[in-house]
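Sharing a structure here in structure tokens format.
Removed: one protein chain of the complex. Kept in place: all other protein chains.
On to chain A.
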Amino acid sequence: MPVDDADAGARRSSGDQSARTPQPSESINRFAFDSFGEGDIEREQVERVTPGIELERQAERTRSTHEREEVLPRLLDCSGVLQDACAAIVDDSFNRCFQEAVEEPWNFNFYLFPLWWLGWLIRHGILFPLRLAFILSASAAFTVSFFFSHYVTPREWGWERKCVELYAAAFVVSWTGVIRYHGPKPSRGGQRGGVVYVSNHTSMIDYLVLTQVSPFAVIQQKHRGWVGLLQRTAMNAIDCIEFNRTDIQDRHKVTERLKQHVADKSRLPLLIFPEGTCVNNKYCVMFKRGAFDLGVDVVPVAIKYNSLFVDAFWNSRRQSFSRHLCKLMSSWAVVADVWYMEPQRQREDETSIEFAERVRTMICKRAGLKAVPWDGMLKYYRPSPRECESRRKAFASTLMNGLK
């Protein structure tokens, strides 16, 4: 099922890149916005503009005014590279946003130790099998009822949606979800479509948590295995849009389908996770613009998981979704708060980037997350050695120009 990314529409006009003046104090800020518009669809490899690269470019601009250039200062001046390297030592986006919390067992003294083991046995020996049996039978029931509603009952009855909703609820029950919902829940009957829900993203279970209240259509990364099967059948039947993160053609199609979807009021409200990737629920990475370019109201949804029993972060690169679910099912409970917030509309004096940033700030404040100026895509497009090579090339070419 779920859920990723809607940066499809994000396209940065290269014009505003050079429009701003490179004040040093502003360079951090600019970096934020640069990495923001990452969804430059035409280029697959995303260019990151780090503060260090910014320093180098700035130097290059001032340099061109000089007449004669010495080689020595250029060779000795590596401040741009140093800037980035040392900043990474102090703090790096990867460790911040995508690192799982290390589970520290609380069995560190003699009277806690037996208790901890007792708890462990109950969770793995009793709760887990029960829950597994429950979710497997729920899956069987879902399969039967979904195919019935899909092939027999007319679409207008909305039984498919109901099935998906109940199935999501079954999942939440399977990890004893204790979810508190705050704020007005999305209405079921009346207003559909014409509005976009955006939320921070911790795991694919976000979708389940939200859908058990009212079904959503969602933009999702294609998955394989049983998740992929669900996506191709059930999720497609309720108008979810799936795409492949790395396929540029797909991204174009998504933009179109997004527009069609919000224009059609009979469809389910659209849910978008503009971070485009799962973040560990302590931080919030930059939002992609896609959801904010549609010209419709945006309802911010903030989801905060309580890490008391289990860390709900799904590290998709280390863990399959099944394993992630097993982890959740063998914990005591999944405790979360969900806030539905006031619908927001883009102000007239606001660009879609600023609008996205404003919504992000709202979500971060509500859920107690820390907003960081990093791009979630870095999780997939790991800073590659190519980036290092291109940097060396840039450095070399300015040097060689100096030689001539």
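By our rule, contacts are C-beta pairs under 8 Å (C-beta built on N, C-alpha and C of every residue); 3 or more make two chains touch, one makes a residue touch a chain; residues count from 1.
One rule holds for everything that comes next: contacts and distances are computed from a predicted model.
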{"item": "Protein name as given in UniProt for the chain not displayed, \"Ubiquitin-activating enzyme E1-like\", \"Checkpoint protein\", \"NMDA receptor-regulated protein 1a\" or \"EF-Hand 1, calcium-binding site\"", "value": "\"EF-Hand 1, calcium-binding site\""}
{"item": "Candidate in contact with the missing chain, chosen from A:91, A:156 or A:348", "value": "A:91"}
{"item": "Touching residues (missing chain, whole complex) on chain A", "value": "24, 52, 55, 58-59, 62, 70-73, 75-95, 370, 378, 382-385, 387-389, 391-393, 395-397, 399-400, 403"}
